[in-house]
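One chain of protein is taken out of this complex; the other chains stay put.
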Amino acid sequence: MSSTHLTISDLRCQPGSQELFDGLSISVSGGETIELRGPNGCGKSTLLRIMAGLQQPDSGDVTRYVEPLGYLGHKFGLASILTVQENLRWTSTLNGAKFDTARAQDLLETFELRTATNKLIQELSTGQKRRCSFVCLLIGEYKLWLMDEPFSSLDNQGEELVRELIQEHCGKGGSAVIASHSTSPLAHAALVELGIN
Amino acid sequence: MNFIPTWLRRLASPQHFFGDIKLWIAWLYVLGTIGFLVGSVWGLAFVPPERYQGDSFRILFVHAPIAHLVQVIYISIAIAGVVHLVWKLKMADIYMSAAAPIGCWLTVLALVSGMIWGAPTWGTAWVWDARTVSTLILFFLFFGLIVLRRVIPNPTRAAAALSILAIVGTINIFIIKFSVVWFKTLHQPASIELFGDIAIAPVFLAPLFINIASTYVLAAGFILANMRYLVAVRNVSMTWNQEWVQGRKQ
Amino acid sequence: MMELLTMDGHGIYVWSAYILTITVLLGLGSYPFIRLARFKQRHQEDNEPK
Partner (left out) sequence: MRYWALYRRELLIEFRSGVESLIPIIFFLLVVGTFVFTLRSFTAGDNRVIVSVIWITTLFTSLLSLDKLFKRDHADGTLAVAVLHSDAITATVVTKLVAHWSVTGIPITVLGPAVGLLAGMHIDHASMLGFTLLIGTPTITMLGALVTALLVGLGRGGELLTVLVLPLYIPILLFGISVCHLHIDSASYTSELFWCFALLTGSTTAIPLALGPILKLSQDS
């Protein structure tokens, strides 16, 4: 159950003249939720990108035991001139899985996107796009979720839904690393404070 | 990697490189300058005029070594690129950045001195043949490397991009060189071929080889001096660098 | 001596090529040192007020 999903050891990152972190070590195991906290510019997004492998640290090792990773960044990762359904289909294609229409419909129902199934992404509101990117994350069956400000542009109901989903995901042996400004931390989340130095 | 001698391994660290390389640069500059002066004076004054080209062939003593050198510099950048991609060696990245502008200027020099030679010899300053074309392309490739270095803010990414462009560019240059066979041209066939017949009268060889050797030495000195500058710039925050800036250390 | 300068009418080409080569080599050789000296000076100025 508590298999290791990702470890980083002795990470140093210094983009430009300002040092973000030095000697940072974190290990993420199945069932764990880690919340990164700290002021703006302390390197939360950078750390998530380094974990995902989208950015290279100056030194230190990142080992990923589960791949692919589910990454939710500031951009939604949805092709704007494709429909919701086509984007979901693309995600499952990348994972080499067969597209499960029934499950997709269920998830869209949960996120109140049922009516938007055949709408183009560019026709959706920002909140709806955010919801859609969560559906992609779920369709992708990723073990480890890396989420950068997942609650931004969501309404209270949506935020509640996402909190529940993260809890459920980690309850089933998945793990999540979340960067967030939210005043109320996630239940059961281990907090990592950044930006002390 | 025990087969690498200690002095060479020391050079991989920026601090030691910055200190150690100074003496090397001095020697390379001195040797190169002496060699180049000897070769040039010899070529100018102590060699009889060539049968067909008269006195203008004396330009070849400065043109041919440079034209040869720039190709070697480009290939060396590609080799540094491979080294950088495989071993992530920071010095390989610095080498690429240091050598590209020098290669670029020398390519311009090779093109212009070639034109000065061509004007009296061919009766035209420019001929579209494979060797002039490949040198011209080489200039664009060098220019591309410099531009690429400048536009990519992230140093890791810039180094990787530079490596890839240098490697692809080298393949490109080789293909263009091979295509010489299919271009009927005015250019004399390559005069000195490695392990082949030497088509130049022996009397001209001495100054030519002296100049080839000394331009190699000079270019090595230039590149190392440029590397030293880049090493200083990229390690601004290091203690040793600060000490050097404050004048506490030579 | 004149012969060396004019070289049968080719002198202008030969000498311009040599002068050009030497100029470029001098420039390339000195530029790294000029840049390094400028860099050092700039950082000395940066550090002085402290």
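Chains: A, B and C, in written order; residue numbering restarts at 1 for each.
Going forward, a residue touches a chain if its C-beta (ideal position, glycine included) is under 8 Å from a C-beta of that chain, and two chains touch if they have at least 3 such contacts.
Everything numeric in this text was worked out from a predicted model, so none of it was measured.
Every shown chain touched by the omitted chain in the complete complex is listed here: A, B.
Which of B:Ala26, B:Ile175, B:Leu205 or B:Val236 touches the hidden chain is settled by the complete complex: it is B:Ile175. Within the whole complex, the absent chain has one touching residue among A:Cys42, A:Leu78, A:Leu138 or A:Leu154, and that is A:Leu78. On the side of subunit B, the interface with the absent chain consists of residues 133, 137, 140-141, 143-144, 147-148, 151-154, 156-157, 160-161, 164-165, 168-169, 171-172, 175-176, 179, 182, using the contact rule stated above. Take subunit A: the residues that touch the chain left off the picture are 49, 52-56, 67-69, 71, 73-82, 86, 89-91, 93-96, 120-121, 136.
Here is the rule we use: only the chains that are shown with their structure count from here on.
Taking the mean of the C-alpha atoms as each chain's centre, subunit A and subunit B sit 49 Å apart. Note: centroid distance subunit A to subunit C, computed from Cα atoms, is 57 Å.
For this pair, subunit B with subunit C, the centres built from the Cα atoms lie 16 Å apart.
None of the residues of subunit A touches two or more other chains. In subunit B, no residue reaches two or more other chains under the touch definition.
Across the interface of their complex, subunit C is touched by residues 29, 36, 40, 44-45, 49, 54-56, 58-59, 62-63, 66, 102, 105-106, 108-109, 112-113, 116-117, 119-120, 218, 221-222, 225-226, 228-229, 232-233, 236, 242, 244-247 of subunit B.
Subunit C contributes residues 4, 7-11, 13-14, 16-18, 20-21, 24-25, 27-29, 31-33, 35-36, 39-40, 43-44, 47 to its touches with subunit B in the complex.
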